[in-house]
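A quick write-up on the structure given underneath.
The other protein chains are all here in position, but one chain of the complex has been omitted.
Chains here go by letter, A and B, matching the order in which they are written, and residues are numbered from 1 within each.
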Amino acid sequence: MEKRPILVVDDEKNIRLTMSQSLEPLELPVQTAVNGEEALRKLREGPFSLVFLDLKMPGIDGMEVLRQIKDNWPKTRVIIITAHGTIESAVEAMKLGAVDFIQKPFSPAEIRELATQVLEREALDEENAVEYVPLIELTKRHISDRGFAAARESVRKAIAADPAQPEAYNLLGVLLEIKGDRLEAQKFYRAALDIDPTFKPALANLDRTTSWNKFGRIDLGLDREGSSPQEERTKKETDEK
Amino acid sequence: MKNSLYIVIVGCGRLGSHLANQLSRAGHSVVVIDLNEDTFGDLSPDFSGFRVVGDATRIAVLKEAKVKQADIFFATTHEDNVNLMVAQVALKLFNVKHVLARVFDPRREEVYSQLGIETICPTLVAAEIFLMAVASSRAARGDVRP
Partner (left out) sequence: MKILLVGGGKTLYFLCQNFVAKGHTVVIINRDQEECVQLARQLSATIICGDGSDALILKEAGAMGADVVLAITPNDQDNLVICQLAALKFGVPRAIALANDPENAEIFEKLGVSAFSITHIVGSLIEQRASMEQIVNLLPVGEGRVNVTEIVLNDESPVVGKLLKDLDLPENALVAVMMRDNKPIVPRGANDLLAGDRVVLITLPENHGPVLRAFTGERI
């Protein structure tokens, strides 16, 4: 089991405090850094298993810190802390190699679960470099089976495998939409379209969610013609655990 | 802290900020929502929770505060109707287990207890305490009947 510490990088004291407290039950050492410079210094001094990184900090920009982490310590997983409404930077960060993002405000349970998921399960397939296409298909299957936590994981791996393809971002949007966050979902649909403006599923999803007449299926992408349609107005909000 | 709860407080006035400060100091994860960024100034410097600026009667704002994950939801704005609305949304739509709303008008309070909304009416609470003071003063005097 993982023994290397977790690093929390955020200029806000309350975030560092909340996160340290939330991660305590995991019985892993937690270190903190107030800015990018301190983070890099600590990383140089010893290995970390996981870094929670705030993108908006004074001094070295969070994105630059991410780049340097990926360059120098590629095995160290980075989770981005975003403020509400800044999904665009989360997308950029994931393209650069962040494994996931978490939006403020967050509950202690959310932090713990995300950290656990990233550490435990991803450790298992460090060796299997699974390919993009099967990961996408796996994600779609999970979504159809309503296994949203598993879907989130596989789509994350898909982005890691190939951050320059639109499908994964569309699917991340779908997951957000199902969770009920239509506005953020739209940003992911747009991110997919930024990569490929002709990518139909994202176009359809964006059209549908910006329309007043909200009927229609959630478009997961090609090769799913025969599958059971997802109802747009899903009354139950499924827990994404 | 294993026992730390996720608490959402709507309204950062005197009551809201007091609650937020205490609960944050006790180690809970607190999110405060208020229309006005300036009112967050009432939070103590060691407040370690989150602040969301916005109108809580918009569900988008409640989603931003991740009310769905809340263990406790307090509605403490100075407007009864806002408190009643956000409390209902938290209880019925987000299924928060513990929802409490401050309602100043006792007449509204009785209707809403019908709907299963737990309310605190400061007027009535204060009245009870005043009345208890009368009762205990009479007891001290030796009155037998209440």
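Keep in mind that, in the parts below, contacts are C-beta pairs under 8 Å (C-beta built on N, C-alpha and C of every residue); 3 or more make two chains touch, one makes a residue touch a chain.
Note that this is a predicted model, so its numbers are computed, not measured.
Participant: Could you tell me which of the visible chains the hidden chain touches?
Facilitator: It touches the following shown chains in the full complex: A, B.
Participant: Of B:Q22, B:N81 or B:S137, which one is in contact with the hidden chain?
Facilitator: Within the whole complex, the residue contacting the unshown chain is B:N81.
Participant: Any idea which of B:A26, B:A60 or B:A133 touches the chain not displayed?
Facilitator: Final answer for the missing-chain contact: B:A60.
Participant: For the chain that got dropped from the picture, name the residues of subunit A it touches.
Facilitator: Per the touch rule, subunit A residues meeting the hidden chain are 211-213, 215-216, 233.
Participant: Tell me, which residues in subunit B touch the chain that this view leaves out?
Facilitator: 57-60, 79-82, 84-86, 88-89, 92-93, 105, 107-108, 111-112, 114-115
Quick note on the criterion: only the chains that are shown with their structure count from here on.
Participant: For subunit A and subunit B, what's the span in angstrom between their mean Cα positions?
Facilitator: Comparing mean C-alpha positions, subunit B is 33 Å from subunit A.
Participant: Going by the contact rule at the top, pick out the subunit A residues touching subunit B in the complex.
Facilitator: Its residues touching subunit B are 13-14, 17-18, 21-22, 24-25, 84, 103-110, 180-181, 183, 237.
Participant: Would you tell me which residues of subunit B are touching subunit A in their complex?
Facilitator: 1-2, 4, 6, 27, 29, 31, 47-50, 52, 60, 63-66, 68-70
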